[in-house]
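Working notes, beginning with the structure itself.
With one protein chain held back, the other chains of the complex are shown just where they sit.
Take a look at chain A:
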Amino acid sequence: MRERKSVKFNLQKQEHQNGHLSPFKVAKLFDPDASWDKDQLGDVLHWIRQSLALVCGLLWGAIPLVGGIWFILFLLLSSGIIYAYYALVLKIDEEDFGGHGALLQEGLFASISLFLLTWILVYSLGHF
């Protein structure tokens, strides 16, 4: 048992140094008992936001959804999903990571730009 734990620790250390995605790292994304570094968590939240921006932009543009209200809805949806992820799935204590504000603003500006870009492009190219 002790050997398995030390092997697991060494594997974790090596993967953290290499920075490569692995099944072990993917499992950590849904593990409420995993310990998180501020940078690691920030990066994960950033990429989740970008993925949401891309998906929503593609969807909103394809349907199409028209009107400023859908922009507001995207903001609420993406922030809600991020909050649900770190508070309910990861069960993070936000005080250890700078509070809700710091966590919710990770990748926010880039995701808004990406969302608008995708929405505008798909809408323009798909419906005109």
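Keep this in mind: a contact is a pair of C-beta atoms (placed from the backbone, for glycine too) under 8 Å apart; a residue touches a chain by one contact, two chains touch by 3 or more; residues count from 1.
Keep in mind that, in the parts below, contacts and distances are computed from a predicted model.
Selecting from "Calcium load-activated calcium channel", "Peroxisomal membrane protein PEX14-like KPWE domain-containing protein", "Glycosylphosphatidylinositol anchor biosynthesis" or "Rab escort protein 1", the unshown chain of this assembly corresponds to "Calcium load-activated calcium channel" (UniProt protein name). Of the listed residues A:Leu52, A:Ile82 or A:Leu114, the one in contact with the hidden chain in the full complex is A:Leu114. The chain not displayed touches chain A at residues 38-39, 42-43, 46-47, 50, 60-61, 64-68, 70-71, 99, 101-102, 105-110, 113-114, 116-117, 119-121, 123-125, 127-128.
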